[in-house]
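Below: one structure in structure tokens.
The complex appears here minus one protein chain, its other protein chains still in place.
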Amino acid sequence: MDFSLSPKLVDLQQRTRAFIAEQVIPLENDARQGAHGPAEELRDELVARARRAGLLTPHASPELGGMGLSHVEKAIVFEEAGYSPLGPVALNIHAPDEGNIHLMEAVATEAQKARWLQPLVAGHTRSCFAMTEPAPGAGADPAMLQTMAVKDGDDYLISGTKWFITGAEGARFAIIMAKMEDGSATMFLADMDQPGIRLERLMDSLDACFTGGHGVLHFDRLRVPANDVLGEIGKGFRYAQVRLAPARLTHCMRWLGQARRANDVALAYVRRRQAFGKPLGEHEGVGFMLADNELDLHTSRLSIWHTAWALDQGSRGNFESSVSKVFVSEAVWRVVDRCVQMLGGQGVTSETVVMRIFRDMRAFRIYDGPSEVHRWSIARKILSEKH
Amino acid sequence: MDFSLSPKLVDLQQRTRAFIAEQVIPLENDARQGAHGPAEELRDELVARARRAGLLTPHASPELGGMGLSHVEKAIVFEEAGYSPLGPVALNIHAPDEGNIHLMEAVATEAQKARWLQPLVAGHTRSCFAMTEPAPGAGADPAMLQTMAVKDGDDYLISGTKWFITGAEGARFAIIMAKMEDGSATMFLADMDQPGIRLERLMDSLDACFTGGHGVLHFDRLRVPANDVLGEIGKGFRYAQVRLAPARLTHCMRWLGQARRANDVALAYVRRRQAFGKPLGEHEGVGFMLADNELDLHTSRLSIWHTAWALDQGSRGNFESSVSKVFVSEAVWRVVDRCVQMLGGQGVTSETVVMRIFRDMRAFRIYDGPSEVHRWSIARKILSEKH
Amino acid sequence: MDFSLSPKLVDLQQRTRAFIAEQVIPLENDARQGAHGPAEELRDELVARARRAGLLTPHASPELGGMGLSHVEKAIVFEEAGYSPLGPVALNIHAPDEGNIHLMEAVATEAQKARWLQPLVAGHTRSCFAMTEPAPGAGADPAMLQTMAVKDGDDYLISGTKWFITGAEGARFAIIMAKMEDGSATMFLADMDQPGIRLERLMDSLDACFTGGHGVLHFDRLRVPANDVLGEIGKGFRYAQVRLAPARLTHCMRWLGQARRANDVALAYVRRRQAFGKPLGEHEGVGFMLADNELDLHTSRLSIWHTAWALDQGSRGNFESSVSKVFVSEAVWRVVDRCVQMLGGQGVTSETVVMRIFRDMRAFRIYDGPSEVHRWSIARKILSEKH
Partner (left out) sequence: MDFSLSPKLVDLQQRTRAFIAEQVIPLENDARQGAHGPAEELRDELVARARRAGLLTPHASPELGGMGLSHVEKAIVFEEAGYSPLGPVALNIHAPDEGNIHLMEAVATEAQKARWLQPLVAGHTRSCFAMTEPAPGAGADPAMLQTMAVKDGDDYLISGTKWFITGAEGARFAIIMAKMEDGSATMFLADMDQPGIRLERLMDSLDACFTGGHGVLHFDRLRVPANDVLGEIGKGFRYAQVRLAPARLTHCMRWLGQARRANDVALAYVRRRQAFGKPLGEHEGVGFMLADNELDLHTSRLSIWHTAWALDQGSRGNFESSVSKVFVSEAVWRVVDRCVQMLGGQGVTSETVVMRIFRDMRAFRIYDGPSEVHRWSIARKILSEKH
């Protein structure tokens, strides 16, 4: 057993930390941000900075221009990147691109990689992942998929509606999950500028950290050639799991960084701000919040590290990543909520970055499987001893 | 002991409920709302509707044109009004005007009432309450007041900075809390259009339910004649308590209405939306959230009713209102957070009104005394048996 | 709406309070108590004291010698009685007798009342309620009843096993729940000294507040004449509900008294005991526990009062009593757990009465329907709007 980091990893951690502090945090109040996230132009500047710093898309394989980070290494680097809401954008490790890169490295053809993955890894394009649907379609229960792919000669015609499609506006291409006539599911790759795809609108969401926001997409007999099927026909649900287990965990890593940031901001405040004759932090009621934040941050980090290590050992990690997802999403939420409380009125204004983290983070207890779905999944595995 | 409502009160409850459903909720998506709350024009329309419905400013005394509602009656009516985020604006029972009206009825002179209170009760003007200050001034600890009032002939000259001043932009007048040379505090009335008052900026806040938002105010040798002192010199802290005990409780009433609304929206959704083979609500994990919401809403209502009744019996209600404030602010927050969770992705978007309630409500655990200050106040009273 | 108590009720409250303080608490360390509760001899002495004080079996009807207390009146008196673990024994208002009296008043024949109920109300005998069964029988799910009643001439022959039968040892008679050949259930009355009834053993339980402990009973072709059927054939499940809705609530009342007692003991301690330079109670972390206890006690009381009032108005009270049962059982447990914590090492020893309350109370979250069953019952009623 060993909790230490290799000198190489410590170096990468420190470089990332310095990059975030010096190159990213100063842009946090940049005006090129709105209700639907950082504008493309701001994203381009952030990506350019990371490229110069040699930190762009570090999780991609070296062949594609990344660092080929292991899951444990990602745990370290992504937490550092998450220390700023703009960090994951800068490093090109944000959802959904991060997970899409991971999935495509695993199952895309060389031609698909050259066409779609390479520019994505290079930070020149963005992508989206079109799975979630409005009622009565696929939400927490992916089996309820309504979007259909019908064979038409050598091609497929895809029709259906998707929503909560993160990054849809401005994405170069989409990975589309659709149902086959036999009830199985398949993933398809498609450029977003095709006539069969229509972005109906952007949704107004509590978060504002994703470039491109969250869109509602309509597919109307979108024609996809057989060559653009991602992986094998009928393996969509399996690939969704391949994508999701690590994708959930990278969310945990990034949000842990955000929670640590919020805690640092709150800590600085309660050290300084006086009330009732002494600094806020010296009131036990506030001190207990600091202690509880420490407990939550520490155990979240350990849970992430453990699951990352299990993935690195070759585990599929579904059980472990469910455990980490539930635990971390709830623990970091408690942290950020306490930070808001410690900051008092300022916690609910843009006077500090904490309100922004509070807004951005709430959805994490919902997406990639709400806590309730993961708890039930964990329970069933425990009951059947299949983990 | 009797938990029933008088027929007259039931009638008022039903009338308010119908008014909110028919006249207010249809305006919830009106475009005249922004980051700093409903625009004046929208407010005017809402107030006009309440006036026509005979429901405007119902807590003011009949002499001033209100209904002279008791605290218990307010508990019923304000909860109904709170069922829409626009309801309290419509009925003219929103903070800070509601509490200002209450305070001024108690301590203002007839001349002050004619000049400032009458138009306020009539819904023609708005007011603000200038107490909170940036560090190192008065926040959770009012004794840290920095804004000074210096005697100058028969007048007072007030200088200092205030922030989080709700409704400051557009307010006709302010009640200003300032420190005297002897260390005591006094409240002053002042029109907002005077040269000594400057609105520096509006703060970006998580909530957006208050017309006029939250402003930063500077007072620079603002001249206030002795006639415009509110109540007696040196009694500012006492008056703040007179204002706060019931004001905290009316917050509880309104937020209870909002939480009930959120719960109704979530309930309708989980009855309808299918996942894993049955409606969401028939999953125990979701059903338990419905049950917990019921527990929280029910006990919150009982706590409010009890404190309202105690105030009606003549209690100063400081202990009771602290108990209600902590309990209700935390219970309704749990309710709304569960509603977000039940709604899944839609919970964190403007697809329903719940996200708006979630945003607006978070500050309630902070303002009018954060939970920590009230817990400590309750504890000290228990330790000294002075309640 | 009115939260005041009538002068008559205040008088009864004060008399009960004084009785508990003067006549019952001094016996709390009486040696005649063991792992299975207060011995019969101690019970007899306590009952005699209550009889002399005119406080025995106050919930029974005046015709039977009680005071005919309404549910609201019970809320006041039972809380006071619960202030000592021996109080409910003294007043003859403990489970299961209290609920059995309530049920038999409602459905027993005059002959049954004369034979069994009258001596029970007079405090001369005890009874038990034989419903719960070991797996695969009736536990949280009453429909799984295994004990069978088979018609044999004019009689019934009952066979089966029951456990967790509170007060079985020493009870004069039992109310037995058994399944009929048509799948319905019926309640039977039977003296405990009959050959067909065998008390296998007493169970070692965490609590020790019930005279007679909790027994395992075997019925082997127990012969019950038709005259000893309680109420009508086939209405067992309905009667169980008639018994349970108020019985759950009287548990809440008594446990609220115990929680108040624990809190008073802890409060006295933290006022007195010094640590780190001041009394424990003046540390915020401890003060917050006092405040949270106040919140939990206060809202528990309001919930009980409201449900009691609803029952007095004629409501069946199933929904309300489920709400109160879940809320109060969890709230008072939090209170007692905090009291243990405030008392430090002494909290987990017999140095104070709190450990005893802690031990006795844990089962309350389980019996008369575990929290999980009530939450689900509440949820289903909300989903179907049938409450």
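Points to keep in mind about this one:
Chains: A, B and C, in written order; residue numbering restarts at 1 for each.
Keep in mind that, in the parts below, a contact is a pair of C-beta atoms (placed from the backbone, for glycine too) under 8 Å apart; a residue touches a chain by one contact, two chains touch by 3 or more.
Note that the structure is predicted; figures quoted are calculated from it, not measured.
Only one of the listed residues, B:74, B:214 or B:283, touches the absent chain: B:283. The omitted chain makes contact with just one of the residues C:199, C:366 or C:383: C:366.
Touching the omitted chain from chain C are residues 132, 135-136, 139-141, 143-144, 163-164, 203-207, 214, 272-276, 283, 285-286, 340-341, 344-345, 347-351, 355, 358-359, 362-363, 365-367, 370-372, 375-376.
On the side of chain A, the interface with the absent chain consists of residues 1-5, 72, 267, 270-271, 279, 281-282, 284, 286-288, 290-292, 294-295, 298-299, 302-303, 305-306, 309-310, 313, 323, 326-327, 372, 374-376, 378-380, 382-383, using the contact rule stated above. Looking at chain B, the residues touching the absent chain are 283-285, 288.
In this section, only the chains that are shown with their structure count from here on.
Centroid analysis (C-alpha atoms only) places C farthest from chain B. Centroid to centroid, with C-alpha atoms defining each point, chain B and chain C lie 42 Å apart. Chain A and chain B, compared by their mean Cα positions, are separated by 37 Å. Multi-chain contact residues of chain C (touching two or more other chains) are listed as 284, 288.
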